[in-house]
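Heads up, one of the protein chains got dropped from this complex, but the rest are sitting where they should.
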Amino acid sequence: MSTPLVLTYVGFFVMAAITLGGALMAVSARNLIRAALGLIIALIGIAGIYFVLEAEFVAVVQILVYVGAISILILFAVMLTRGLMKRDLPAQNAQWIAAAFISLAMFAALLYVALSTNWRAVETQVAGDLIPKLGTELMTTYLLPFEAVSLLLLAALVGAIVIARE
Amino acid sequence: MSLSVPDLNFRVIAPALIVALTALIVLLAELVTPAPRKRWLGVLGLIGLLIAAGATVGLWGAPASAFGGMVVADNFGLFLTLVILLGAALSILLALDFVRAHRVDQGEYYVLVLFAVVGMILMATATDLIVIFLALELLSLPLYILAAFKRADARSLEAGLKYFLLGAFSSAFFLYGIAFIFGGTGTTNLMKIADALAKNPRNDLLLVGAGLLLVGFAFKVALVPFHWWTPDVYDGAPTAVTAFMSVGVKAAAFGAFFRAFLVALPAFAFDWRIVLAALAVLTMTLGNVAALLQSNVKRMLAYSSIAHAGYILIALVAMGASGLSSALFYLLAYTLTNLGAFGAVIALSDGERERLEIRDWGGAARQYPFIAAMFAIFMLSLAGFPPLAGFTGKFLIFSAAVETGWAWLAVIGVLNSLVSAYFYLRPIVQMYMSEPVPGWDRIRVAPLVALALVLALIGVIALGLYPTPAIVMATGGFLR
Partner (left out) sequence: MPVDYLPILVMIAIVTAFAVIALTLSAMTGPRRPNPTKLSPYESGMPPFGSARRRFSIKYYLTAVLFILFDIEIIFFYPWAVLFRDLGWFGLSAMGTFMLVLLIGYVYVWRKGGFEWD
């Protein structure tokens, strides 16, 4: 294997380990703040995976929106709710066996597909900077979804005011 | 650098565009409308919906696609657009007095309904999974808020939160499915997925993707076993909102469901119809059996809507032109009937106090013979009694199933209809035969609600007696 490829592998496994560790912490912590911290770690790991996959823009967006903003919102939600911070909450409920079974079944199915698929490496390297290409696509091919996003954001804006206004 | 500008055919998206513009206008008008005049914002919304319906009719019969194959205006999509607009207009009629009685008389109500309608129309006419997903979010987000719109009522807030959590969960499945389909075929366009499948019908990535997509759709149209949210959300949400979402979401989500499976996946080596047939049997049976056990009319209608999703799924299993047109007709009949049923619940409520327990309906026929008669007709239509719309819809779906070799599925459907007759007849018996429950004299039926009920009633009877024009309209099919 060439050196860059080895580095890609190392980078992927480091980031995957961070993501998995964070995710485990998020679902197993009994304190909600700790669980939120675990989630933040997992989100950072995912941003790292995007970097390894050379999707820099998505990675930066991931850090900006998810690590920077969404996680803060989750922490706020915990802090805004009466008595959530003081208590340790059980990390499992009565349905955890069923949930574990379904998750394992889904994992097995995904694993089977991942192993059975003939992954063809994309031969054509996208030349140059990806962001201008993204901008062009957004304005041409994906113009309709792009404008629909503005409506979606507006609906969320109205919803936030309706729900959270005193 | 030259841009390859996509085909900006705004005509094709005119219905959604008009509703979106109306939503923006109502939102700005909300800021300058004094509190006692908020209902005029609803009237403004109604006008927008009517104009959009006119534009939809204007597009009829000339299938066209636009924005690089992202949306189409084919007769399938336009029929559903009309169903959605009709459902939204009737539910606004129901809401105009309802929001005042429940002291949530705000312009945002209509704005959110209109946003949801834009999402629904886009979902029914989209031919690209990205647009379908965005449309799904655009219709879901306002509905989460609307379910929680009555903030003074803890049950309404609970309904909103529950709907939001499970809706977000199902959206994740949906998006994950899209990612797998993109991985397997390199495209999100439904027609191009079909092309990729035609070349290579065995595709494991696509199989997983389609499965996850199915879970997402199943959540939205409330198929068993993905239906758990439905009774709680339908029960807790304000009744006018329940009426709207019970019909609009079904029409839009089934539209995209049919399109995704019938346009993109017919060449698939894996026969997904057997999975859908199993889901249909589960959904019909559990929906009807659970509805039998309900004493609350909103919960009963919630389980009934689950059962109806099962009937519509039979049409998807049947595939073909007859399956498609029967589903469209059924959705139209279901929209009118269900809105009428919820409308009668709204009509027979005393301000904020709604009579939700069926045993409290005793004597309604004596005090309100017209409302009671209309409610009885809606119940009979849901049960599938001739000569009403619900009967014709069921007849079309079951005969489409028999035609395509799914007779056993049709038999289970008929048996389920028989079971359902019991719980649909129960409130009628209560209204006509039981001792009067006190308090009916306090109720004033709002004229606009009565108008909505009469309109729905005319539709239900007309579709039952003279279904041919609607059936002909429903046979347009997809633009592939």
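Things to note:
Order of writing sets the labels: A and B. Residues in every chain begin at 1.
One rule holds in what follows: a contact is a pair of C-beta atoms (placed from the backbone, for glycine too) under 8 Å apart; a residue touches a chain by one contact, two chains touch by 3 or more.
If you're wondering where the values come from, they're calculated on a predicted model, not measured in any experiment.
Contact with the chain not shown here comes from a single listed residue; of A:A17, A:V65 or A:A114, that residue is A:V65. Summary of contacts with the chain left out: across A:L24, A:M79, A:A100 or A:A114, the touching residue is A:M79.
Take chain A: the residues that touch the chain left off the picture are 3-4, 7-8, 10-11, 14, 51-52, 54, 57, 61, 64-65, 68-70, 72-73, 76-77, 79-83, 85-86, 129, 131-132, 134-136, 138-139, 143, 146-147, 149-151, 153-154, 156-158, 160-161, 164-166.
By the touch rule set out above, chain B reaches the unshown chain at residues 1, 3, 5, 24, 27-28, 30-31.
Simple rule for what comes next: only the chains that are shown with their structure count from here on.
By the touch criterion stated above, chain B contacts chain A in their complex at residues 3-6, 8, 13, 20, 23, 27, 67-68, 70-71, 106, 108, 111-112, 115, 118, 122, 128, 130-131, 134-135, 137-138, 141-142, 144-145, 148-149, 151, 160, 180, 184, 204-205, 207-208. Here chain A touches chain B in the complex through residues 109-110, 112-113, 116-117, 136, 139-145, 148-149, 151-152, 154-156, 158-159, 161-163, going by the rule given at the top.
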